[in-house]
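Report on the following structure.
Note that this complex is displayed minus one protein chain, with the remaining chains in position.
Note that the chains take the letters A, B and C in the order they are written out, and that residue 1 is the start of every chain.
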Amino acid sequence: FAQAKKYDMVTVVKITGINWFNRMEQGVKKFATDTKMNATQTGPAQADAAQQAAIIEDLIARRPAAIAVVPFSPETLEPVLKKAMDRGIVVVTHEASNQKNTMWDVEAFDNTAFGARLMDRLSKCMGGSGKYAVFVGSLTSKTHNEWADGGINRQKAAYKGMQMVATKQETYDDADKAYERAKEILRAYPDIKGFQGSASTDVAGIGRAIEEAGLAGKTCVYGTSLPSIAGKYLDTGAVDGIGFWDPADAGYVMNKVAQMVLDGKKITNGMNLGIKGYNKVSVKGKVITGQAFVDVDKSNYKQYPF
Amino acid sequence: MSGLLGEPAAARAPSSTWRSLTRRPELVTLLLIVALSLTIGLINDRFFSVQNGVDLLRSSIRTGIFALGVLTVLAAGGIDVSFTAIGVFALYVTTKLTMSVWPDAPFALMALASLAIGLGLGLVNGLIVYRFRVPSLIVTIGTQYVYRGALLAFVGTAYITDLPRAMDAFGRATLLQTTTADGIRVSLPAAFLVLVAVALLTWYVLRRTLLGRAVYAVGGSLPIAERLGFNVGRVLLFVFGYAGLLAGLGGLVHGAMNRQANPFDLVGSELDIIAAVVLGGARVTGGTGSVPGTLLGVVLVVIINNSLILMGVPSTWQKVVIGAIILVASGIFARRSATA
Amino acid sequence: MTHDSSTPTAPSTGEVLLRLTDVTKTFGGVQALRGVSLDLHAGEVYHLLGENGSGKSTLIKIISGAQPPSGGTITVRGRTYRRLRALDALEAGIETVYQDLSLFPNLSVAENVALSSQLVRGGGRLARPLDPAEVRRVASEALTRVGLPTSEDFLDTAVDELPIAVRQLVAIARSTVIRASLVIMDEPTAALTQREVENLIGIVDRLRADGVSVLFVTHKLDEAYRIGGNLVVLRDGQKVAQGRLADHTKAEVAYLMTGQTLDRTTYRAGSPQEEILLEVSGLTRRGAFSDVSFTLRRGEVLGVTGLLDSGRNELAHALSGVRPADAGKMRVGGRDARLRSPRDAIDLGVGYVPEDRLTEGLFLEKSIRENMIVSVLDRLLGRARTLSAERAERLAGDLVRDLRVATPNVELPVQSLSGGNQQRVLVARWLATRPRVLILHGPTMGVDVGSKDALYRLVQDLAQRGLGVLIVSDDLPELLMNCDRVLVMRHGRVAREFSVPGLDEATLTRELLDDRPLAPSPAPPGGLLAAAPEKGGD
Partner (left out) sequence: MRLPHLDPYLRFLLLANLVIVLFAALRSGGTFVGIDNLQSMATQLPELGLLALAVMLAMISGGGGIDLSVVATANLAAITAGLTSRALFSADEQATAFTLTFVAVALLVGAACGFLNGLLVSGLRFAPILATLGTLQVYTGVAIVLTSGTAVIGFGDGLTELGGGTLLGLPYPMWVFLIVAALLAFVLGRTRFGLRLYLMGTNAKAAHFAGIRTRTIVLATYTLSGLLAATSGILFAARANSAKADYGSSYLLIAILIAVMGGVNPSGGFGRVLSLVLAAVALQFVSSTMNLLSLSNFLKDFTWGLLLLLSVVLTNSTFRWWTSRPRKEVNAGT
């Protein structure tokens, strides 16, 4: 079937409609325009692994040439992705470096390194000492916990003057919950100096709490987020910096990798996939890792209009 | 003919404490709050600080507004699980509309739009429930899916973080403000006034108008209310409309305080809010519940949800602890109604 | 005792208050009313009589606006309606004390009494302020009229905390709030005992003196005669007679209602055998009854009566396992029995037909068949221990035939039956358990003369077949006609035991109302208001 020029390629995201994946869809669309492939994006209406699996089940019946997936929970998708591959569908994943049933997994960067990088910035801002707290979207989210642990481990290794308070707090990917948790941290540890967030909504909630408490200048807040979500808190200084990777690029690269597989092309260590951050990817097993870190702060976030 | 009630009325009273707890279930809630606070305070004395008190009040605002709507529906013997969808619908549509039409619109106008949307969607609930005589749980599950589905499929999915000016200002406005010894600014938002106003209004309507008593009458027995000449259709339209109205308001206040209009918000929290109302003494079977009780129930739930870090509960255990506290609280309520 | 009221001598010349013209009502295929025309005059008392299912309640619902008629018109004070809304009726001064009382269980006494008058005052408009002080004032006035207390505490008590007799009076109080022109009472005495009935009659007299009309629905002919006035008889949805009650003998009225002559004065035929089926000694439940002892023999019919607070209801519940006793002994069929639940009672052969068939007895939305077989499922097993549909149908069919339940199909919901037939379904359920001892609690409440007759024959037949029957009732003629012995309870104790032959109603009544303390004076179990709410049978 490799002769077919115009492939049917579907990207399945964790949840449809949120800013992050809306941005990813722009990348998918750009890929479609660039390559004239029939590339589309879909995803469940609720953040639930079960619903994502159901969508992939249904997709298999449609027999697209390739499925690119951002798994909500990689483990739970193994069987259904295996089924897809058994039916000859090309499977590419993202944010799932431990996925077994995939042909290629595309990572914008190494998650542990990304977490450590956020910690480096946090530590620098805090002057290497003081109390800090760590938030994750949920304890069941693998990537969030990898970032969080990457940061925590880096602190333990390199910044002995810093001290984490409480345990990793769950915010259910909800800015309001993050706000409540941050407020409670402020009550329990009034001398808190830093926060590291994981869900894109975390820093928005933390920033709001910090701003209200009038602590923008006295605390440091870093986390994964998007400029569109964190921008106004970056402006006021309540949030000091965020890190992310461009979901559009990731969407583009996933589809591109899938197309290469369909076209029978090889992917090798050090290869240039033609997108910034993926110019010199490292390939280890099935995992393709780029260096697509984007670190922004007040000064430059406006360059990323998403 | 006076022999019938020979015993003076005061001669009864099997146990007056239980009786008063039966008549005033909000006392149970109050006791629970006191007990829980003492426990938490023992573990961490920061619980008894101005900062904590103000924060808890602030956290009660949104839940409180929604809960008062839920109370009205429960009192009439219905249940509403669509109010969160109504709230987020009103919030998002109002914000999006304002941003595209008149970003400088006064907040009052936005509030009016939100209230109107909430009222409209609530009335749809009431209309279906009454016209087709369907249990309200069924109808409102359906409308929750319809309202949320319509919002996300036809209106939009992107967060709006750039809010209309007046809305942003309202979200930041504070009522009173102090700074703690640790240099942390503590403030009670102006939105608290909204909760106070809504609580007073709801109290007045439920306690001091015929409509309010009709709500409880319908909750006691709908067929009897009908037979005695109460316009049951109006009552049902009122309760669902009012719940929708408050949901619309609650949604907007939530958005303003949260400084973003996120169409994925709120839905999913309806059971927690209903639980707060029930822990405030309203029964799911209808005909009971009061405004003070509901507010206390909200405070109870807010304390449960916002004291785990103070208590030092590790996050893996937080759900277990929350569940256990809910069970203990419901257990005390169950004992109360068993003796009622 | 004889309350020879000031019966007007001539048919009233008062204005026509309410006129029904050719009113019909159909429910699906059932013709409940077939063209009833009727005039009610001001200041008169009417008794609406008729068999179960003859259309009495339906007629009342149409007059009070609870249901629209299918045809015909209603004229109230010169205005003619095709359909009278509940509010129209109230505004026209038609007040109804429904058979089910129609009180709001969750609202306070004061609100129950005063709310509808507030509604009427505002013409049905709900959006109007309500002054709690005004509500209390209005309620207090009405409560005084029926002899209930007006203390703050009582006004604030939720109705579901009250015993049934007090509720009945609260409902009556409500009907006196508005200056009514017509008060309708659907079996208002069903839950009342002798003493409260006297009270009610007093109220009726005063209403009549005030020029208010009263329309009674009742199955108790004796009471109708005590009150006097006019009668209206329905049969099969048609009015078959109207006139002065005094012009008809009881037998004639019974004939008008049923089309048959029923002139039995006593049903008791057989006599008890030696064998003791049930032996109760020292049975006690704190706060309800104490030290109750008696025996029931094979083939015997034993009556138990008492005022509402006498402990008779609680005794019935203890004997049937619904709410077990705390102390004392029960022996069934010669063996010690500990009843902890109705199931235990059934297993021992004790059956209990509860007093309130609607909430304690029937599954209204479920079929007649299911209602009949529920307590004997263990006997209806077919292959693989599943329920045999065939056996169930056969049993239900037999029972419907034996008890002459008027229904075309056992699969219909029980709520499609009239009250008397519903009662038969319930009795059928218990007969199916093949009890040795059958406890009938208020067995003919709301049951018409014809059905009563059938039921009494059945009781005698059962005794003949060797059952022991215990009738707990406040219908004294019923006890006198059916029993061998009658126990009178007072203050939670058996005050006196009578042998029926030679006993008359007056003696029984005296014993019932006797206020002298009993010999070994027990702590009184509290007044009417102290009785535990009727709920929570666990």
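Note that a residue touches a chain if its C-beta (ideal position, glycine included) is under 8 Å from a C-beta of that chain, and two chains touch if they have at least 3 such contacts.
Everything numeric in this text was worked out from a predicted model, so none of it was measured.
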Chains still shown that are in contact with the chain withheld from the display: A, B, C
Touch with the omitted chain, as defined above, among C:Asp39, C:Asp100 or C:Asp291: C:Asp100
Contacting the left-out chain in the complete assembly, out of A:Lys30, A:Lys124 or A:Lys142: A:Lys142
Candidates C:Leu143, C:Leu245, C:Leu362 or C:Val469 - the one touching the absent chain: C:Leu362
Touch criterion as defined above, residue of A:Ile55, A:Ile185 or A:Ala213 at the omitted chain: A:Ile55
For subunit B, the residues touching the chain missing from this view: 77-78, 128-129, 132-135, 137-139, 141-153, 157, 218-224, 271-272, 274-275, 278-279, 283-287, 316-324, 326-327, 330-331, 333-335, 337-338, 340
Contact set of subunit C toward the excluded chain (per top definition): 100-105, 159-160, 164, 167, 322, 341-343, 345-346, 352, 354, 356, 358-366, 370, 374-375, 377-378, 381, 385-387, 389, 415, 429, 433, 534-538
Touch residues of subunit A, complete complex, unshown partner: 16-17, 40, 42-51, 53-55, 57-63, 73, 75-80, 82-83, 87, 138-142, 145
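Just so we're on the same page, only the chains that are shown with their structure count from here on.
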For subunit A paired with subunit C, centre-to-centre distance based on mean C-alpha positions, whole Å: 72
Separation of subunit B from subunit C, taking each centre as the mean of its C-alpha atoms, in whole Å: 43
Inter-chain centre distance, subunit A versus subunit B - centres from mean C-alpha coordinates, in Å: 35
Where subunit B touches two or more other chains at once, by residue number: none
Multi-partner residues of subunit A (each touching 2 or more other chains): none
Contacting residues of subunit B [partner subunit C, same complex]: 1-12, 14, 23, 207-214, 216-217, 219-221, 224-231, 234-235, 238, 286-288, 338, 340
Complex interface listing, subunit A residues touching subunit B: 16-19, 22, 45, 139, 166-170, 174-176, 179-181, 183-188, 190-191, 204, 208, 212-215, 218, 228-229, 231-232
Touching residues (chain side subunit B, partner subunit A) in the complex: 44, 46, 49, 51-52, 55, 59, 149, 152, 157-159, 161-162, 179-180, 182-187, 254, 258-260, 262-265, 305-310, 312, 314-316, 318
